[in-house]
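With one protein chain held back, the other chains of the complex are shown just where they sit.
Naming follows writing order (A, B and C), and every chain is counted from residue 1.
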Amino acid sequence: MILKMKKEDLSAFLETVKEWGELWGPTRKGERVAFERVEALSQMDLKAARTIIPPKKLLYPPRFTMFDFDDEGYVERTGDVPNRILFGIHPCDIHGIQIMDTMFLEEYKDPYYAERREKTLLLGHSCIPDEKCMCFATDTEFIAEGFDLFFTDLKMFYLVWVGSSRGHDLVRMKPELFSRDIGKDDILNYTEYRKWKTSQFSANADFTGMPDIFELGYDSSILDELAEKCLSCGQCTMVCPTCNCFNVVDEVELGSVEGTRDRFWDSCMFREYSLVAGGHNFRDKRVDRLKLWYTHKLQAYIGEFGEPACVGCGRCVATCPVDINVVTVANALREQEVGK
Amino acid sequence: MKTLEVVPLARVEGDGGITVTLDGKKVKKVTLDVHEGPRLIEQLVRGMKPEDDVNVVPRICAICTLSHKYAALRGLEKALAIDPPEKAQLTRDLMMLGENVESNSLHTYLLALPDFLGYPSAIAMLNDYGDDVKRALRLKKFANHVMEVTSGRIVHGENPGLGGFGKYPSKKQLSEIALRARELVPDAVRAVELFASFEYPEYPEVDTNFMSVNAPNKRFGLAGDTILISKGKETDAEDYRKLTSERVVPHSFAKRSDYKDKSFAVGSNARLINMGERIEGRAGDLFKEHFSDRWLKNPLFNNLAQAIEMTWALEQMPEATEKIAALEDPKRTEATRDTGSGTGAVEAPRGVLYHHYEVKDGLIEVADIITPTAQNLDDVEVHMKACAERMLADGRGDDELLPALEMIARAYDPCISCATHLVTLKRL
Amino acid sequence: MRKLCVVLEDREVQDNPYKPEMWRIVRRYPLTNDVNFFQARSVDVDQALRMNYLPGQFVMASVLGEGEAPFSISSTPSRPGLLEFCIQRVGTLTETLFSLKENQTVGLRGPYGNGFPIDKMEGKDILIVAGGLGAAPLRSLLLYVLDNRDRFGDIAYLHGARTPGEMLFREEFLQLKERDDLNCLLTVDKDDTGQWPERVGMVTDLFKELGGIDAKNTYAAVCGPPVMYKFVMQRLVKLDIPKHQILMTLERRMKCGVGKCGHCAIEYLYTCIDGPVFTYWDVLHMKELIGKGVSSDVIA
Partner (left out) sequence: MSSPKIGVYGFTGCAGDQLMILNCENQLVDLFGATEIRSFSMAKSDNHEGELDVAFVEGSISTEEQLEHLKDIRKRAKMLIAIGTCACWGGPQAMKLEEGGFEKRYKGVYGNAKITVSKAFEAQPVDAFVRVELKIPGCPIDKSEFLGAVSKLVAKRHPYLYRFPVCAECKWKENPCILWEGKFCAGPLTKAGCGAVCPSHNMPCVGCWGPTDDLNVGAEYNLLKEKGYGPDEIVQKMKKFGGAGVAKLVKEIKPTAKEKEANK
């Protein structure tokens, strides 16, 4: 279902749906763009290309408690998650959440992710690509499903895709703001918009044939050259919408048998990640870790699911201080040369 | 009731000791020794960029970390001709108020009070003075919070930098501080009342000099560009060397200072003696009520001075936070030259702290740091010696002498990483 | 045929796959100087019934306040009730496990992993090659095939240890030698006791004593230290056992056991759900492992 909404009505709409839960959206403070809890549309920056951390932080916080325990056993800590409406997420991030859903909601469903996912409504928003966006190369620049509502900004008005029954419920909270009256001009407008968006990309990204190119170039020294530059800082994994690795530790309370089992974001770029007891490390060399990361994103996942585990959001491009990212790695492998 | 938090605060000491050498009834020597290992920080920062120096020098002392940071910033900003924005200045003032309350509350209530009340430690006071111990902890916790909000963390915060702050406290944080500061004023006043109610023994009384930084605009404050010497006399902070001729003594890794061959005192006492009349509000009234000529001779009054000062600091906070909140967050000011020299003088809780720098082509060539405890050491020895002599003449025994001397040493609030309270008597 | 395989529906019984259930340690005693035998019984009977597993599967074991780690089940599902493990003391969690007394509890969840493909192995000859701690999962397989003796062809069990003192389940295996429906060959690298009744030498030397095997009809299961794999694989390939009938278990760091934490991933395979049992053919495709001992020589 696609509806139409006047742009000036958005604020009122968000004000209404806030009744259902906390409103979250992209905010800017200097260089920092982040999804934060807001009170009104005016606090959001809908023009920003991307937040530093993707919306995964709301579904899967950097560190949280899984269980409380005492000497009787473990009791899961769930149930304290508020309802949230996440406004302003872009198609790439919704694709990212879909990949996370596959990870966490299918076989062995993760109750922590599931709870937050269940309580978070996704209200997408169209975006203006910048020079780092490469969703055109991963086929994630548009989105057809996975959201509750999706707002496409066509300058004069919004086209609003209703993607779920819960999205529809939101519409029903303020039906007078929406119309079904879509005419020929609107369709033309939308076609123009798609063309315009497609013409905006400038990143030099091309992932075609990646699985084979990876296979062929796996042992090439090009990857060693890149790895020599890698700081092992792990920023790339923290900002990637499809990175889901975690570590688990137990904490105990001082002088007591009680404690918590906590879980926090880990990174395959860290040495400890593949370290096993006795000191053996399956990926002691930085290049082995780099290979794991990039085979996972650009090869293995394609082999398994037919699409890369990269949604083209450009975060690794915007984050890695030494320019190691899906684009530079793919190009280096293809051209057998580390680009400038 | 279970309020055991005070236990560890019973005694704070550093690595060192006081040695009193007696020969019959005569005092041969009183020395305050510092065994704390040497760190040579001034030498280490040579060749460093100023921005790196301000990370390193606060590590001289965990209790006065912000004073070191501020003194270094002042010295280096002068050297590099940086004029920090007003909001930065105000926020620095606030952070200094925080450090002042933290240190003064700890020292008055938890370290000195047991001495005056005749308890071995603050924990021992719990039964009879439990409320006071709780007051102390309240004040200290709040002051730590002020330091954390302004400087980034409780100890060695890196938020204050050259030309300004990395991040300014939020309006919400500021208004919370204002509110809490108002609530806590009575706790500070109570300390004043307690210390004003004691009899101060005459044994340690000796005339001495007092030095303190002269706060600008005829106000009471904790930083400035000139130094006041025993009221009246004023010297530019850049001439700090004339005020504090430093020397090394064989029994200590801490250097000593004197002024014109005579000892002098710095600290709350000195600040109030030199500038106390400028204080307004409740603290001003308290000062007028309790100040007397005996303050000029007897270091034990330092505790009373600290309590009054703590009241002042709390009273300042609401206005300080309002001013900060009213301003937009400015960018940090950049250096306008890369060669120059400057001396930063601030009032650390225990007295004047100097950081002098000479910078050449963007690198530090000379760093000279003079800590308040170093300046006080001679004065501590002078007063202890006088006290010991008089008490011995009066036929007092070692068991009375020892605590009396400890009490004097502690009254100066010697910084824990440079000096201590432990007294040993050595009979020849 | 009895269905032992843990299927999806069973898994969903556990609504929080990370949640350990409490089990009581009923016995714990040393097998060697750094390996202990643990026997555990579920505190909750239903839980014990749910714990139907395959040889080669593992559980995640928790000690309160210390953490969690994967351990192969050493007992056989053909003797239900108690779970058995043999655990080597190598790090933090294992050290704390060794400090637990009988009757104290541990948290267990599982079983996880694919286990050995029992269905496919039925009717075939079975060749088991164990080295060191590799005997932990292989004991489960061995006991299972022996308990279901009529459903398998010839069975050979080859086991190497460094010294007699370091051989896990030494007495148990020596006793198995008595059986004439099993070719049980035991060897030690070095006999430091002078009392060792069996062979001295490498596991690979035992292959000489196997006699002729019907390679195409044989499933080989191998588990042991990395160096052993290298040589044993060469032998097995030389014997002409098809590479997809050579089974090996891989070990990786694990934090969840259910394919979420990422640590055990090798390319797109997760050791915890796609493994830990892999065929040699699978492993030959793992680029990460090529050139790292396991498979290099065979490719060359």
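As a working rule, contacts are C-beta pairs under 8 Å (C-beta built on N, C-alpha and C of every residue); 3 or more make two chains touch, one makes a residue touch a chain.
All of these numbers come straight from a predicted model, not from anything done at the bench.
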item: Contact set of the excluded chain (shown chains only); value: A, B, C
item: Omitted-chain contact residue, chosen from A:43, A:65, A:164 or A:235; value: A:235
item: Residue of A:98, A:138, A:152 or A:267 touching the missing chain in the full complex; value: A:267
item: Selected from B:27, B:61, B:273 or B:286 as touching the chain missing from the view; value: B:61
item: Hidden partner interface residues of subunit A, rising order; value: 30-32, 34, 51-53, 57, 62-63, 228-235, 238-239, 249-257, 259, 264-267, 270-272, 286, 319, 321-322
item: Interface with the unshown chain - residue positions in subunit B; value: 2, 4-5, 7-15, 33-44, 47-49, 52, 55-56, 59-63, 65, 120-121, 123, 137, 141, 144, 152-159, 161, 165-167, 247-253, 255, 416-417
item: Those residues of subunit C which, in the complete complex, touch the missing chain; value: 65-67, 92, 95-96, 99
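What we mean here is this: only the chains that are shown with their structure count from here on.
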item: Furthest chain, CA centroid comparison against subunit C; value: B
item: Centre-most chain [mean C-alpha coordinates]; value: A
item: Most extensive contact between chains (C-beta pair count); value: A-C
item: Averaged-CA centre spacing for the pair subunit C and subunit A, given as whole angstrom; value: 39
item: Whole-Å gap between the CA centroids of subunit B and subunit C; value: 67
item: Inter-centroid spacing, subunit B versus subunit A (mean Cα positions, whole Å); value: 51
item: Residues of subunit C engaged with two or more neighbouring chains; value: none
item: Subunit A partner contacts - residues on subunit C that touch it in the complex; value: 8, 11-12, 15-22, 62, 64-68, 90-91, 94, 105, 107, 251-253, 255-256, 258-263, 265, 267-268, 273, 287-288, 291
item: Interfacial residue positions of subunit A with respect to subunit C in the complex; value: 66-67, 69-74, 76, 103-104, 107-111, 215, 218-219, 244-252, 257, 259, 266, 268, 273-278, 282-283, 288, 291-292, 295-296, 299-301, 303-304
